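Every protein chain except one is present and positioned as in the full complex.
Let's look at subunit A:
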C-alpha cells in the first residue's frame, strides 16, 4: 500500500511542478529521454557534470553520454541552437528561476555542435 501511494506521489511531483504558475516553461530542444530520469536530473545534474569534468579533463575518460557537449546537443533550442540565448532557453530558464548563476558557458560552447559544424562548412 505504502509503495502504491509512493508511486502515485512520484507521478504527482512532476505534475505539481508543471502546474506551478511561476515555474519556468522551458524550450527543451530535442528533449526525449535524458541520461537519467528528469526528476533526478533536476536535482542532481550538477553532480553528474562535476564528476564528469574531472574524469574527462584530468583522466581523459570521455563518456560522450554525460558530456557537456551531449547535454547541449539535446537541449539547445531548435530555434536558435543555444541553451542560453533566451529567457526560456534550457539552462538559463531554470537557473534564473532558481537564482543560481551558471558560468559553464563562459568557457563551454552553448551552441549545438551540428549547427556549428554546418556554419564551419559554409
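General observations
Convention: contacts are C-beta pairs under 8 Å (C-beta built on N, C-alpha and C of every residue); 3 or more make two chains touch, one makes a residue touch a chain; residues count from 1.
By our rule, contacts and distances are computed from a predicted model.
For the chain of the complex excluded from view, the name given in UniProt is "4Fe-4S ferredoxin iron-sulfur binding domain protein" [choices: "Branched-chain amino acid ABC transporter permease", "Cytochrome c oxidase subunit 1", "Transketolase" or "4Fe-4S ferredoxin iron-sulfur binding domain protein"].
The chain not displayed touches subunit A at residues 2-3, 5-7, 9-10, 33-37, 39-40, 53-55, 57-65, 67-69, 72, 106-109, 111, 113, 116.
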